[in-house]
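With one protein chain held back, the other chains of the complex are shown just where they sit.
Our next item is chain A:
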């Protein structure tokens, strides 16, 4: 693919992620903070989000497998997950966390387990989307192009 084509693909793909609710305006804030002096800012924050999320998902799975579930612990993990997903703009994951916390407050085990499945599914989905987006950005830059941020607003 030539650069112009990749740039168009990037705009189209980014727009679709917003349109389908995978990402929200907070992700645009991250993109805005990336510039020549920090060309990898989004990729760095996103990879921190992956590490954080996978640790939290493992912890949540473990806590919810116990005989006596410590709902305080569950809530603390979900609270953190909600914070990190909202900081990077992973909207679906964030919304799952909000529902999750409600079930946690009710100490509803069934509800919590359902939410865990949902949040896992949405996390891995947005992860693959973000990875694809970043790969595309790297290809554009490697081909000597720039990320056409301004096209997103038009």
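Note that a residue touches a chain if its C-beta (ideal position, glycine included) is under 8 Å from a C-beta of that chain, and two chains touch if they have at least 3 such contacts; residues count from 1.
Here is the rule we go by: contacts and distances are computed from a predicted model.
The UniProt record for the undisplayed chain lists the protein name "TWO-COMPONENT RESPONSE REGULATOR ARR9-LIKE", from the options "Glycosyltransferases", "TWO-COMPONENT RESPONSE REGULATOR ARR9-LIKE", "Metaxin-2" or "TBC12 protein".
For the chain missing from the display, the contacting residue among A:3, A:45 or A:99 is A:45, taking the whole complex into account. For chain A, the residues in touch with the chain missing from this view are 25-26, 28-30, 32-33, 35, 38, 41, 44-45, 48-49, 52, 79-80, 82-84, 86-89, 150, 152-153.
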